Each structure stands twice: as C-alpha cells, then as structure tokens.
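First up is the structure itself, then whatever we jot down about it.
For this depiction, one protein chain was excluded, whereas all remaining protein chains were kept in their positions.
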Amino acid sequence: MRNPGTMRIPGPPPHTPPVYRLWWYAMRLFVALVCIFLLAPILAIVPISFSSGSFLTYPLPGFSLQWYAEVFEPRPWMFALKNSLIVGSGATVLATTLGTLAALGLAKGNLPGRSAVNAFLISPMIVPLVITAVGVYFFFARIGLNASYPGLILGHTALAVPFVVITVTATLEGFDTNLIRAGQSLGAGPLRVFRRITLPLIAPGVASGAIFAFAISFDEVVVTVFLAGPAQRTLPRQMFDGIRENISPAILAVATLLVLVALALMVTIGLLKRRSDRLRGLHG
Amino acid sequence: MPPLPALRLRVYVMGRAMTVAVVQPGGLAEESRALKRALKRVERRRRLRAIGLIGPLFLFLAVVFALPIVLMLHRAVDNPEVVTHLPRTTEAIQGWEGDGTPGEPAFAALGQDLNEAFYARRLAEPARRLNYEITGFRSMIMATSRKLPRGEAPESWKRTFLDIDPAWSEPRYWQAIKDTAQPYTLHYLLAALDLRMTSDGGVVAAPKEQAIYRGLFGRTLWMAFVITAASLLMGYPLAYLMVNGGKATRGVLLIFVLLPFWTSLLVRTSAWVVLLQQEGLVNQALQWIGAIDDPVQLIYNRFGVYVGMVHILLPFMVMPIYAVMRGVPASHVQAAASLGATPFTAFRRVYLPQTVSGVGAGCLLVFILSVGFYITPALLGSPRDQMVSYFIAYYTNQTLNWGMASALGVILLAAILLLYAVFSRMLGLGRPRLA
C-alpha cells in the first residue's frame, strides 16, 4: 500500500521558492520537537532509577542498583506484581474468550440492530472510567465482590473486552469466507472448521486482543482504586500512591521495567499484525 | 418437450449438507416457496448462531457494566436516609404546613427517633442528609442527640429540645426535615446544575457559595478543548510526516508514537513529575540557557495537567489521522501542483479536505477521553485544575455523598453519550479501530 511519491531524498524538493524551503525545515523541526516531547520524559527517568542518591534530580551522585534491589523485595513491589499478574491473567482469559466469540458473532452479519449491539459492546471504552468504577463499586458491594480477586478480574474484563472485540473484528474483515465454505463442502463440521480454518486465521488477531486485554488490566488504576482491598493492591495502584505522596527512585525503577514491558508488547503486536496481514493475503 | 430432470439443491451450512429443495418441473411455485422457507431457516439458524456467540459477552457486560451504571443512576434520585432512620418524624411532619414551630407531637417523634438512631449508632446518615439542606444541621442534630434524656420521656419534648438548642424553634430546620422525608428527590440532580428546589416546588438558582458545578463542567469542557486543540496541532504534522516523509521516517516516527502509547500511564505521569518539579530537568535546562533566573512552577498547576494529558492522548490523535492520510493518493496533490497550485494551496484545497474525517475521529476520541480523565489531573494538578471525574471520586470516597457523585455521573455520562452520538454520526465514523 505504499504511496507513490513517498520516497524522498532528505532535503526539500528541488526548485522550490525559499518560503517553502523554510516551511519544509520548520515543519520537520516542529515534528522533531514533538518527538522529543513524546519520548524524552520516558527516557529521562531511566538514569535516575540507577542513582545512588534518593533525590530525583540531576546530576546523579553515583551509580547504584539499590532501587532495583528494593523493587525485588517481597513488599510492597513483588506483592503488587503478583496481584497484577493474577488479575491480569484472569481478565485476559475472560476478555479474550468472550470478546473473540462476540467478534465472530458480529462478523456473521445480518443481525438485527447490529451496530447498536456493537456500540454497546465497545461502550466501556467511552464511558469515563470513574463512572464505571463507582457504579461497579456500589454494585459489587451489594453482592460481596469488593476487595476480592474475582471482583477485580470481572471489573478489568469489562474494560478490556472492547479492545478484544475491535482487534478480532479487524482481523475478520477481509477474511476470506470462501475458505470456510471450502471446508464445509469438504464435509468438515462447524467445530472442525473453526478449529482448523477460522482459528489459525484469526489467531494473530486473538493474540493481539489478548495482549491488549492484558495491557489494559496491567495498567488499570481507577477501577482498582475503588474495588481492590489492601490484599489485592496491584502494581499501578502501588505506583499511584507513591506518585501522589513521594516519588522515590524505586518507583522509577519500576517504571523503567514497565517501559521494557511496553517495548515487548509493542514489538509483539507489530509482529502479530504482520503475520495476520500475511495470512489474510494483505501486504503492508 | 421432454420432462426436465429433477433438480436437487444442496446447501452446505456449517458443514452439514442438506437438501433444501427438489425442484421438479411443474410445481415451480410450490418449490420456490419451499426454497424460500429453507433459506429462511438457514438464515434464522445463522442468526441464532450469531446471537449465541455474542450472547455471553452481551450478558456479561449487561450485568457487570450496564446494570451497575443504571443502579448508580438510581442513586442520583434515591433519598432513603430520613424516611428510613427517622420514621416517626417522617409521619409526624407531614401534617405540618410550614408556618411557625411545629407542635409537641413532631418534637416527640423526633426525640424518640433521635434517641433510637443515636443508640443504634445509625444517626450519621440522616444527619448527613439533612446537612446537605442546611449547613450546620448535622452538628446541631449530633450535639442535641448527645444531650437528649434517655429512658423516660420528658414532660415536654419541645421544651427539652429548645433548652438544648433554641435553633429548634426555627421553621427552616423543620422544613428541611419535611423536604427530605420523601423516598425520592431531585435535590442532587438540581444541585449538580447549581439549582435547588424551594419548599413550594419551584426551582431557583443555588446560593453562590454552593454554585460550583456549572463552573466545574465548564472547566472540564474547556480543559478537554485545550487538550484536543493542542493534540491536533502537534499530531497533524506528525501524522503528515509519518505518511509523506519517506519510509525510514515513518518507521522512526511510529516508534515515537507507539512506545508512549504502550507505556503505562502511571510511568508517564511519574516521568512528568520528575521532569517538571521545582528542581527538575526542565527547570534546570531553562536556568542553564538563561531563560529564567529562579525555578518556575510547572507542576501542580494547569500547565502540568495540560502537558501530562497531551502526552498521554497525543497517540490517540495521531492514529486516526495517520490511518486516513495513508488512503489519500499523492497523485491528487501532484495533479493540483501541475495545474499551477502553490504547495500551500494544494495542501489547503486538496489534501486537507481529504483528511477531515481522520481529524474529526481523532478530535472526538481525544475530547471524549479527556473529559473523563481522573488520574493525571489528580497527580499533576492543584485542587483548582480538577475535572468532573475527580469530584465524582471525591464525593464517593471522601464525603460519601453518593447521591451527589451519582448526579454528577449522570450528567457527565449524558454529555458524553450525546457528544458521541452527534459527532460520530456527523463524521460518519465507522467502527473504531486500533492502529
């Protein structure tokens, strides 16, 4: 899908009047500044996490791994990580299962009120988190699910599900239904068709959805603030308190590790997308 | 004419072969009806299957997401405190017309109710509810309750009350009790719009010191607008270069956009705290280049909130614009140029209009997300930079005024759904995508 004419030699196009040349450079400078704005803060915290002092200012007094040692202490960080992983994996399984099934259903088309149903399924993305959080908090209080892992998993699942629906739906678009017909005409049953044809084709999309779901849960703090008790305190919840009260370099050490996680997620999603495009016969 | 061979129509549905019709010459009408029926059956089965697939998620969200929100909306009009905890008073006050101090029966009812609730340690709720009507009423109720005689009823409850606090003779307190002794109320919803109901059922503006919510909604919308505008200003050129800047540029820029997108919101927020604090890198840099002499305050104010939120929301602006720009053929601009348009004109008349849908989608997304933001303003802003979400959380967790939290939630939700419905239709947005 490459645009013709996107290949350019660095430098403004030849034979342009000076005002455009100036404009050409100005825009690139501006975008470079935007890029610095986007990435610099994330990079700036990395060195401080290796500081031997406890202040968050440069220049650093020296190099030390003490803050990483603190992060790997059982309390509070490893405890929070454990909770995050429990809740994250629970929410991922639930959201991926429910979301994939629903996306398959939506793809069948000719459903009455399909766009309304679709809008409903992705509405947790649009409703402000605080409203969802407060509503679920009151509701779970009635049925005794507050301050429990299942409650937190259900809450996170609701927030994560739209991302699964959207990702899997995107994979199903341009899905060659002839493959399914071919399978059926060869006598395969519905389950068999699903397992042998549909699933392998949408697997990259499902995996992307699962990664999105996990990332949503792993980074969720608003619903967690309301639903989690001290025993379910997650990583973002722990960070939230720290940032609000006093940021120690230990938080920046956690942050640095989380940037690595982000990097891994980003790369995985990129690879999955490429694979999905190839399976569907698209070329990017 | 030789007889036509019978035609069998076999349809494969989900791997099951079925004969839907045997078309025989002569009975065509009959057969076509059979065919229609069969197709309908297939169609219905397909539909059922679709419903069966969507059903679990639909039910899940209905129970875990929609029902809680509906129940919360109910709280915005629910008014159980006085009715439940002061039952005798609720009954006794109904006959009182609002003129002068009520008689002994009302005082006796209140005396018994207060004693009972105080001893059961359940007085806090009605006292808090009444305090929303008249500030200071709670203290008056709690202080009076502590001093009321226990055990035997006094000769005159009225005298007892007036001895403890002469304010009990003022009709406005009794009016407040009467007004709140209803199972449902519009108090919270009106208060969220800086209105209040008078005793005779009219609606008037709330007193100035309580009228803070319209300002709050205005502030929220204004901040969302500024953030959207700033994101657009920064995101459009970025997306433009991603598409038109060559393949290598695109790869690099994608990383610049995607890495922040995948990085935890709290990581980015804490990064800004580190950068913008009094002795942070930004202040150090500004002092070093001589732009300022003393550190300036960049955080715990509006500026800090804007910086943090634009940083978080910028990828949501870039993605939709980028997706749309990729579909704009470069040949259009080249054609315009070859027809003599200057690059500016070509951009303005040919390129820009074709990217409007992406801009619209990005702006809508960023605007809606920022209207509901809570964490970033809470961490980077001062009390004066908080948006509606903060107050919903504040009323839920800090003052436990759940009616007010719900009322603010109702209005915020209504505003967002309206905004989304109107603009998504206007922009003709399809289903959202994740880049």
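Order as written gives the chain letters A and B; numbering starts at 1 within each chain.
Here is the rule we go by: a residue touches a chain if its C-beta (ideal position, glycine included) is under 8 Å from a C-beta of that chain, and two chains touch if they have at least 3 such contacts.
We take it that contacts and distances are computed from a predicted model.
In the listed set "ABC transporter substrate-binding protein", "DsrE family protein", "1,2-phenylacetyl-CoA epoxidase subunit A" or "Carbamoyl phosphate synthase large chain", the entry agreeing with the UniProt name of the missing subunit chain is "ABC transporter substrate-binding protein". If you put the hidden chain back, the residue from B:F118, B:Y188, B:W262 or B:Y322 that touches it is B:F118.
Touching the missing chain, out of B:N131, B:T249, B:S370 or B:S424, is residue B:N131. Against the chain not displayed here, chain B makes contact via residues 118, 120-124, 128, 131, 135-136, 138-139, 142-143, 146, 209-210, 212, 277-279, 295, 300, 383-384, 386, 396-400.
In the full complex, chain A touches the omitted chain through residues 55-57, 86, 89-90, 92-94, 97, 137-138, 141, 144, 146-150, 153, 195, 200, 203-204, 207, 229-231, 244-246.
By definition in this document, only the chains that are shown with their structure count from here on.
Centroid to centroid, with C-alpha atoms defining each point, chain A and chain B lie 21 Å apart. Residue ranges of chain A in contact with chain B, taken from their complex: 1-8, 10, 16, 20, 23, 27-28, 30-31, 34-35, 37-42, 44-45, 48, 55-58, 98-99, 101-102, 104-106, 108-112, 117-118, 120-140, 154-155, 157-158, 161, 163, 165-167, 169-170, 181, 183-185, 187-190, 192-193, 212, 215, 218-219, 221-222, 225-226, 236, 239-240, 242-244, 247, 251-252, 255, 258-259, 261-263, 265-266, 269. Of all the residues in chain B, the ones that touch chain A in their complex are 12-17, 43, 46-47, 49-58, 60-61, 64-69, 71-72, 75, 234, 237-238, 240-241, 243-247, 253, 255-275, 277, 279-281, 284, 311, 314, 326, 329-331, 334, 343-344, 368, 371-375, 378-379, 389, 392-393, 396-397, 402, 405-406, 409, 412-413, 416-417, 420, 431-434.
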